[in-house]
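Just dropping this structure here.
Right, chain A next:
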Amino acid sequence: MKEVVFAGFGGQGVLTAGLVLAQIALFNDKKATWIPEYGAAMRGGTSNCTVKYDPEEVGSPGQEEPDLVMALNNPSFTKFVNIVKPGGYMLVNSDLVTVDTDLRDDITVLKIPGSTISDGLGSSKALNIVMVGAMIKAMGDFTKEEAIAGMNDMFAKKGKNDFEMQNVRAFEAGYEAV
Partner candidate 1 sequence: MGDMVKGNVAMGEAAIRAGMHMYAGYPITPSTEIMEYLSWRAPQEDRVFIQAESEMAAMKMVYGAAATGARVLTASSGLGISCKQEGVSYMNMAQYPGVMINVVRYGDGLGSLMSGQTDYLREVKGAGNGDARMIVLSPSSVQEAYDLVYEAFDISQKYKSLVMILTEGGLGQMMEECEYSEMKTVPFASWGYTGDRSKDEYRPMGMGADVYAHALEMAAKRVTIKEEMQRWESGFLDDAEYVMLGYGLPGRAIKSYVKARRAEGEKIGYIRPISLWPFPEKAFKGINPGVKGFISVETSDDGGMVEDVALYGKKYGSGFEKVPVYGLFCPPGIPTLRFIGEKFEDIKSGKMKEVF
Partner candidate 2 sequence: MAKMKYPEQIVANIPFCPGCGHGIIVRLMVECVNELGYSDKIVMHQAVGCCSLVGLGLDWEMLVGAHGGGGANATGLKRMLKDTALVIAYQGDGDAYNIGLAETLNAAYRNENITVIAVNNTNFGMTGGQMSWTTLPGQRTTTSVDGRDSKTSGMPIKVPELIANSFDTAYVARGTVTSPAEIRKTKGFIKQGLQNQIDGKGHSLIEILSPCPTNWHSNPITDSLDRIEKELIPFYYPIGELKVKGE
């Protein structure tokens, strides 16, 4: 069973990023859960969600000991760095995470200039997909092709296939950055 936490400012698309991973898992015949922090916890500008996936079943859907945390801003990094599973990953958007990231020697901090990459693609909104690409590479549970097929399937079902090319480019850029 794998656990990934997505955290950042509201508007950075972390909830959607989590959903993309869950749909990729589903598309590739795995079980998945997605759960946000909700209610008062979502006020105040930061948000996060937890995705778990497994070939058989997911027990408790709650946040426990993530294999990887995607942190898109400083508060997210600080909040979650200590719960990453030993041997796990902290995937940071190095354009916005400026705090000292060298806090634990039992995890790997992957620094991806996500904002720079997405801006370079012409859309700052693509940040979350860039980071999903990087996350998929780091986790190593899905090939690039499997993941892209799952992502495209999700957006197609939402009637958003107009953005398919942009999404694929963003995903690939993130994937190659790791």
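Following the convention adopted for this analysis, a contact is a pair of C-beta atoms (placed from the backbone, for glycine too) under 8 Å apart; a residue touches a chain by one contact, two chains touch by 3 or more; residues count from 1.
The candidates came about this way: all candidates are chains of the complex that A comes from, given by their letters.
Just so we're clear, the structure is a prediction, and the values are computed from it rather than from any experiment.
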For chain A in this complex, which listed candidate touches it: 1 or 2?
1
Write out the stretch or stretches of chain A touching candidate 1 in their complex.
19, 22-23, 26-27, 29, 31-36, 38-41, 57-65, 157
